[in-house]
Every structure is written in structure tokens, then in C-alpha cells.
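One protein chain omitted, others in place.
Take a look at subunit A:
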Amino acid sequence: VMPLKFKPHGNPPSDSLTPESKATTHNNFYEFGTGKNDPANNSSHFQPLPWQLKVDGLVENEVTIDVEKILAMAAFEERIYRLRCVEAWSMVIPWVGLTLKQLLKDVKPLSGAKYLAFETLYDPEQFPGQENRRLGGGIDYPYREGLRLDEAYNDLTFMAFGMYGKTLPAQNGAPLRLVVPWKYGFKSIKSISRITFTDQMPQTTWNMLGPSEYGFYANVNPGVDHPRWTQKTERRIDDAGILGRTRIDTLMFNGYSEQVASMYKDLDLTRYY
């Protein structure tokens, strides 16, 4: 973890930030174990650099992005986003990075490209949860996620290389992760090694595990409950102590309706959850 240069966030939102110490010790990253503090505890040997991100599929130019070069050259900006986990807890995190659109500007999708499929690095030597099925929560790795093309190119869709002014810690998805703030946190795939443009809706990890509980879209929606718990409210992890009770109402599209609702105006969000 090292400091990064970036353009600070223009208008910080009114929500107070989640303390860095909480955002780096309460993580869902089953590659390092299913416990919330497993990722922080089991990732000290993780080597985020050197790192290559392969971009392929239905594009004019297949490219391999060298993350070290991006870290040295890119004009990063800071974005403070709410992160809403499907488990009904949330954080407010200052990310540092680029919009996905900027990162992929040289790629040029072909006209047939409708979706992007993302993959986390598959490396059981570095990810104990990929090696041990019990530790990794019974998931078939690599972890997979996907976005529709218009979602991927939305101005909010962000590729973070850092948080709290520094490069990402391993447990938060080093060296680069997606941040899709209007969707449940599991869409924001970590430690990405490959992005494939495709004409078919990609298979996604949680959807494969439980299709009746986790859809492809996974838009934050207080009107559609998870079958086993409510999504109407959430527990905000802020600077209150363990006895600080901060249950707040969950907002449609996590409060980003203005920027994203138009993409879904023809979609039945109860059916396509």
C-alpha cells in the first residue's frame, strides 16, 4: 500500500465516511476466507504487482493493461461512493481510480458486443479460499461478474486502484477492482485479471450459486427483498462503536437513481432483480 496522486472529490456527499480501519477489516472476499476479517488476516502474502489485465472478446483491439504503468501514468480522481452489500450493511468509501470508460478507451467494442464479463485472478497459491473449498465457501472459482455494455460505460462505473488516498489493500481487491455503486457489493468484483466483451449475458458467481436469490442485475432496490432477509433498510457501518445502532432506509439504486434509472425504464425490476 502506497500513496497515490489524484484529483480530490469535488462535492463530498453528506454521508460521513466509514473509517478506513473498518473498511479494511470488514470484507467479503471469499478467496481469502468467508469470515469478515479473514481477508485482512489471510492476505499478507498477496502480491498485487506486477499485474496484467487482459481485455478480449468482441473488441477492435484486444489489449493487455499493465497495472504498474497505469499507477505511474493515469490521472486518477477520487470518488466517494456508498457501498451497499446484499447482506444489508453499507459503507461510504473514498475510492481513487478512473471510470471504466476511461480505462477502456482504446479498446473499442464491436457492434455485436452487448455485455462485459469480468474475472478475478485464479491463483490458488495466492488465494487460500480457491485452494480450500471449506475456506472459500464452496464457490467454483474464478469469481465471475458481468455488466451490460451501457452499465459498464455509465459515468458512475468506476475502476478503483486505491481507497483513502492509497493503493488498494489486498483485502479490498488489489490492485484493481470494479465499483458499481448502484448495485449490491458483490457486483463490484475484486482483483480483476480479465474482461471479455461478449454478445451473451455472462454467467456470474452468485447467480450460479443461488439464482432465486441473486440476479444478474443486482440493482439496490428496497422494494425487492432478498428471499431470506429484508432489503428495505441497512446497517450503516460508520464511526459509531459496536453499540452504535445506525439502521437507515435503503434508497432505490442506492441513491443514484438520477444517473442510472433511465437505463432500466423498460425492465421489470421485480423479475430482473
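Following the convention adopted for this analysis, a residue touches a chain if its C-beta (ideal position, glycine included) is under 8 Å from a C-beta of that chain, and two chains touch if they have at least 3 such contacts; residues count from 1.
In this section, contacts and distances are computed from a predicted model.
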Name under which UniProt lists the unshown chain, selected from "3-isopropylmalate dehydratase large subunit", "Particulate methane monooxygenase alpha subunit", "Protein-methionine-sulfoxide reductase heme-binding subunit MsrQ" or "Peptide/nickel transport system permease protein": "Protein-methionine-sulfoxide reductase heme-binding subunit MsrQ"
Touching residue (missing chain; options A:K5, A:K69, A:K108 or A:R247): A:R247
Chain not shown: contacting residue from A:P13, A:G112, A:G138 or A:G223: A:G138
Option from A:A152, A:A170, A:I237 or A:V260 whose C-beta touches the chain left out: A:I237
For subunit A, residues in touch with the removed chain: 19, 21-26, 30, 34-37, 40, 87, 89, 134, 137-139, 209-210, 225, 228-230, 232-233, 235, 237, 242-243, 245-247
